[in-house]
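Excluded from the complex is one protein chain; the other protein chains are retained at their positions.
Right after this comes chain A.
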Amino acid sequence: MYTELNSILNSGPDSFTQGEFILLSDRQSDASFLVHHFLSLYLRARCKVCFLGLVQSFSHYSAVSQRLGVSLTQAKEKGQLIFLEGLNESLTLLIPQKTDTGSEAMDFIRDPTVGLRRLFEFVRCSLQSSGGEEEDEWGPPVLLVDDVSVLLSLGVSAGAVLDFSHYCRATVCSQLQGNMVMLVRCNGEEEEDGGDEEGSELLLKGLTHQCSLTLNVRGLPTGYCRDIHGQVEVCWRRKEGDGQNTQKKLFQYKFSPLEVAAPLALLLSGVRGRRSEVPEEPDNQEERCTFTLASGPRRAAL
């Protein structure tokens, strides 16, 4: 959990708005540090968390969360964290064995046209409290998905993913008054007219329309810089009485040297900025201030 980011978003383990759909997106950059931030934030806030870790192994998330001060294994044992390890579950489906049937949640790997219904059922079952005793133990439920773009690359259509996120939002945010965090990754340049890359732009636009808070991670538009690692654009969509007011803020960030929670790829893939014109938006409040992502006192080494 990064303390500066908490102050920017006006949220913390003790107080955060419920019923929010937070969308994390990146373009030619790596926003997975935000996933780790929200994971440790909601675990510290004693929420019941359902984490769909589709791109990395459990030990990776566990190691990074250890650095941020949260133990995933303990949370899993206590029942606070329900973790779907996509990589492991999919292996039994990709290499069909005669005896194994595999987990049903990742069934879309076997046949992408089926859609994500089973995955949604998994989410719903894990977040809806079953018995009466568990109700008071944990706070509001939270769904974290890392990340949604890998579903596109595995053959699921963008429409199916949008349906999945809509169903999840209806269940988690509206019905259960919990929060939802999803990560979308895009590869290409922003204004691409001809032929989406398998619908990733379509997916990003659709999810941006559904969400209430967006954090866009980009490289610096001026190019590579050794000290500043990138910029984050935060957009709030507040539903006030008359209409929706959008408020945007732009921040640059850097990781302090010993607190690198992001994988090695972040340092190497760059943060390759490009010389594009930044379009001027009328309501844009740009605050260019640099903040350092420090995670507080370091816990035991890996």
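By our rule, a contact is a pair of C-beta atoms (placed from the backbone, for glycine too) under 8 Å apart; a residue touches a chain by one contact, two chains touch by 3 or more; residues count from 1.
Note that contacts and distances are computed from a predicted model.
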(request) Consult the UniProt record of the chain that does not appear here and report its protein name from "Serine/threonine-protein phosphatase 2A 55 kDa regulatory subunit B", "Transport inhibitor response 1-like protein", "Elongator complex protein 4" or "glutathione transferase". (result) "Elongator complex protein 4"
(message) In the whole complex, not just what's shown, which of A:Leu23, A:Leu39, A:Ile109 or A:Leu144 touches the removed chain?
(response) A:Ile109
(message) To test your reading of the contact rule: which positions on chain A touch the chain that is missing from view?
(response) 55-57, 59-60, 87-88, 90-91, 94-96, 109-112, 150, 153-155, 198, 260, 264, 267-268, 301-302
